[in-house]
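Here the complex is missing one protein chain, while the rest keep their positions.
As written, the chains take the letters A, B and C, and residue 1 is the first residue of each chain.
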Amino acid sequence: MSTFAAAASTTSTGEAFQFWVLAVVAVLGALGTVLSKKTVHSALCLAGTMIILAVFYLAQGAYFLGVVQIVVYTGAIMMLFLFVVMLVGITAADSLKETLKGQRWLAAGCGLGFGILLIAGIGNASLDTFAGLGQANAGGNVEGLARLIFTKYVWAFEITGALLITAVVGAMVLTHRERTEERSTQRELSIARVRAGTQVPPLPAPGVYARHNAVDVPGLLPDGTTSDLSVSATLRDRGQIRDVSNEALADLAELEQRSESWLERSAPEVTAPEEASK
Amino acid sequence: MNPVNYLYLAALLFTIGAAGVLIRRNAIIVFMCVELMLNACNLAFVTFSRMHGNLDGQIIAFFTMVVAAAEVVVGLAIIVTMFRSRHSASVDDANLMKL
Amino acid sequence: MSFPLLTVTAALPAVGAIATAAVPAAKRTVAKWSALGFSVATFVLAVIVLVRFEPGGERYQLTESHAWIKDFGVRYELGVDGIGVSLVALTALLIPFIIAAGWHDADPLEDKNPNRRWRPTQGFFALILAVEAMVVVSFEATDVFLFYIFFEAMLIPMYFLIGGFGDQAHEHGDDEAAKQRSYAAVKFLLYNLVGGLVMLAAVIGLYAASADQLGHGTFSLQEILQARAAGKFDLASSTERWLFLGFFFAFAVKAPLWPLHTWLPNAMGESTAPVAVLITAVVDKVGTFAMLRYCLQLFPEASKWATPVILVLAVISIIYGALLAVGQRDIKRLIAYASISHFGFIIMGIFAMTTQGQSGAALYMVNHGISTAALLLVAGFLISRRGSRLIADFGGVQKVAPVLAGTFLIGGLATLSLPGLAPFVSEFLVLVGTFSRYPALGIIATVGIVLAALYVLVLYQRTMTGPVKAGVEGMKDLKVREIAVVAPLIALLLFLGVYPKPLTDIVNPAVGQTLSDVHKTDPKPALEATK
Partner (left out) sequence: MENLIGLLVAVPLLGAAILLTGGRRLDRIGHWLGTILAAVSFGIGAVLFFDMLGKSGEDRAMYSHLFSWVPVGGFQADIGFQLDQLSMTFVLLISGVGTLIHIYSIGYMEHDERRRRFFGYLNLFVAAMLLLVIADNYFLLYVGWEGVGLASYLLIGFWQNKPSAATAAKKAFLVNRVGDVGLSIAIMLMFTTFGTFSFQPVLAHAGDASEGKLTAIGLMLLLAACGKSAQVPLQSWLGDAMEGPTPVSALIHAATMVTAGVYLITRSGAIFNGAPDAQVAVVTVGAVTLLFGAIVGCAKDDIKKALAGSTMSQIGYMIMAAGLGPIGYVFAIMHLVTHGFFKAGLFLGAGSVMHGMNDEVDMRKYGGLRTYMPVTFITFGLGYLAIIGFPGLSGFFSKDKIIEAAFAKGGTEGWILGGAALLGAAITAFYMTRVMLMTFFGEKRWEADAEGHEPHPHESPKSMTIPMIVLAFGSVFAGGLFSLNSSFLKWLEPVTGHEEGHSPLSATTVTAGTMVVLVIGVALAWLMYGRRAVPAVAPRGSLLTRAARRDLLQDDFNHVVLVRGGEHLTRSLVYLDHSLVDGAVNGTAAGVGGLSGRMRKLQNGYVRSYAVSMLGGTAVLIAATLLMRAV
């Protein structure tokens, strides 16, 4: 690994090659994060970018950070994101259509100008001498960081500890829902249901027909139509109901065909699946 | 190659993130974009630390991560609560700051 | 170090304000008496200051000096010269009368619910004392920054006094009165705030100038004066002029000088008579006083440079104010415009840059305070009896209330500066002082004398003489409290009119020093006659 950190004002071709390849990917990932319709996709793109950044850290001799980046960011934080996406992601598919008047143009303008300025700034800053981390990492990168953290930055370190604790408590307070009344028993619930008069019997079970036991398959009502009630609300909202009634009816029809032909009898006209699914 | 390119990359990423913050309505994605910006900064820090040949830059980057973690925790919690209260994660729905 | 007399004099009313405000809501009378007690105690202290002050001694006496904000060279410096000490005395003298005159002005009206949390009475008197404290400090301060702070802080209590406690007497009923009142209060605040902010810029500029002239920035008046005397402090004329204008603008708004005067009639018209007295007789004096102390002493050259314009504005104020006073339908507004005319005289005297002019101006501040107080307070009694401020609603009052009419007439005569009453001396001094350097202006200004007679006598004729108007018949004559308020003021007017020497002895040295600051000497008479 020391080869990575060696470079002074220029880097090894290896690193250069690696940079040019990965940088492109990282940018693509970033764009993906911003532009993809579905939250999950942007989360994944972000994760990718982060991993690439981790590689860059390693490449620049920040071994500890590189690892932390992978473990903490990509491992923990992104997962946290995904959890929340699952919790919240019902409206995940949000249109990219702009509602605020002129917001997009402003955003484009500011972003562009900002970027240009930033790059210009870097450009005309004289940054060609790179000391490299050779002797800084001599005693080992982790030890070096540790020495700094526990000497020079110990105060800040303590503060961050406090910050983290506060954050945890804050998160708990925010998300914790205080239960104000006694948890209602089944009896009370049933009574309430009868009172309300809606859906007194239990909900129909999904996946009737032996060949289907998946929860995303709605059950069929006696008339052959499907009952969305039989599928969990989440799936319903996500529009992830797999409607199998048609093929089921098709199989049925085929079965009867076969039996008729075996019995040398004219089969009765099979109701078209469309009408059946009405 | 001159390592300055890392900085250019950082700038680019940062800008993309910023743009994302500006144009996306979904709070979660906005958040991710913020994370992206933070990461861009970290990259810059690491590059600087390499440039100066000492580890302070990395330390700062490290602190940034910690703070980012805390921020994400609280932020996501807020998003969840917001979603609970108004069944939407769109930042535009919360414009109570309007005069 | 010696006993901090000046600090105590300023602090006592402040303490009084807190104490008065702390009185429980039910105990209204207690609050009144405590306010009166504190103000009287302050007056006693002021008298002690007056006695301890030796005329012709040090320029600034009874000085106190402590570092306050080291980083900006702000010091807590107090000290009084002849003019300052007499104005401190004036303030301390007037406040008890103001309080006594406003004894019932802040009583809650019956129809409002009695047990409300807001305590107007306590607030009223506490605010008056607060104003007194701030005014006293600004008369005593010899540190520009310290002065500035209190010069501005004054506005806050005044704002509430004007906006919160107007008299209900308005031609269009209470709601209209309230609306007018808040308008007046806001106008007052904005005008003075703008002036103050401009001044703040100039104050900072002064600090910067001193920083690069003396090496360390300072706000201390004395230090700057000594530095100039030693030739170490010498501003470029352009800088000096800008700074001067910054200061002068603020003071001209406060004074007020035409055309920055329009806030005064509103403020005085809408507020109760005692508060109006507070405005015109006490608070506005800070403006003219500050011209004399800061504009002239800090920026002598610029003052001389601006003199012609200022004098013309002052003369305009004199004539203009008098003419508008003639045209008013509202007693208090009339008096307000009369005051504008008088402030014109004061400013003219200050910038005539002659001994007579400036001594006259200094006397004028004191005399105008007393005379206007007398006139306005009587007018207040009159208005509160009739429940109207319109001149047209009165007539034949002297028939039913001769004492009231008599005191009103004396106040009026003092306002038109009749010989034998104090204002005459000061007005004539101002005129002579101006005339001896700018004859034309002096002569134009004398027109103001005739106009003064006009508006005062017209006011007296319309309100007091003639057949008794409807609504005036049942009018009661002055009560003992009211006479106790007015009589001492009148006595003082007579005394200072006949024997102003004590006052002039205190004021003259200060004026002499100011004139030497601006390097001006009185013009010599055409031929020296043997005295």
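The working rule: a contact is a pair of C-beta atoms (placed from the backbone, for glycine too) under 8 Å apart; a residue touches a chain by one contact, two chains touch by 3 or more.
As the structure is a prediction and not an experimental result, all values here were calculated from the model.
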{"item": "Displayed partners of the chain not shown (whole complex)", "value": "A, B, C"}
{"item": "Option from C:73, C:269 or C:360 whose C-beta touches the chain left out", "value": "C:360"}
{"item": "Contact residue for the chain not shown (choose from C:62, C:378 or C:425)", "value": "C:425"}
{"item": "Touch list for chain B against the chain that is not drawn", "value": "18, 21-23, 25, 91-92, 94-99"}
{"item": "Touching residues (missing chain, whole complex) on chain A", "value": "100, 103, 106-107, 110-111, 113-114, 117-118, 120-121, 124"}
{"item": "Interface residues of chain C (partner: the chain not displayed)", "value": "190-191, 259, 261-262, 320, 323-324, 326-328, 354-356, 359-360, 396, 398-399, 406, 413, 418-420, 424-425, 428-429, 431-432, 435-436, 439, 442-443, 446-447, 449-450, 453-454, 457-458, 461, 464-468, 498-501, 504-505, 508, 522-531"}
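Just so we're on the same page, only the chains that are shown with their structure count from here on.
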{"item": "Euclidean distance of C-alpha centroids - chain B vs chain C, Å", "value": "61"}
{"item": "Chain A and chain C, separation of their C-alpha mean positions in angstrom", "value": "74"}
{"item": "Distance from the mean Cα position of chain B to that of chain A, given in whole angstrom", "value": "17"}
{"item": "Shared-contact residues (touching 2 or more other chains) in chain A", "value": "none"}
{"item": "Touching residues on chain A, where the partner in the complex is chain B", "value": "5, 7, 9-11, 13, 15-16, 19-20, 23, 26-27, 30-31, 33-34, 39, 42-43, 46, 49-50, 53, 56-57, 60-62, 64-65, 68-69, 72-73, 76-77, 80-81, 84-85, 87-89, 91-92, 94, 96, 98-100, 103-104, 106-108, 110-112, 114-115, 118-119, 122, 127-137, 141, 144-145, 148-149, 152-153, 156, 160, 163-164, 166-168, 170-172, 174-175, 177"}
{"item": "Parts of chain B lying in touch with chain A, wherever the complex brings them together", "value": "1-9, 11-20, 22-26, 28-29, 31-33, 35-36, 39, 42-43, 46-47, 49-56, 58-59, 61-63, 65-74, 76-81, 83-84, 88-90, 92"}
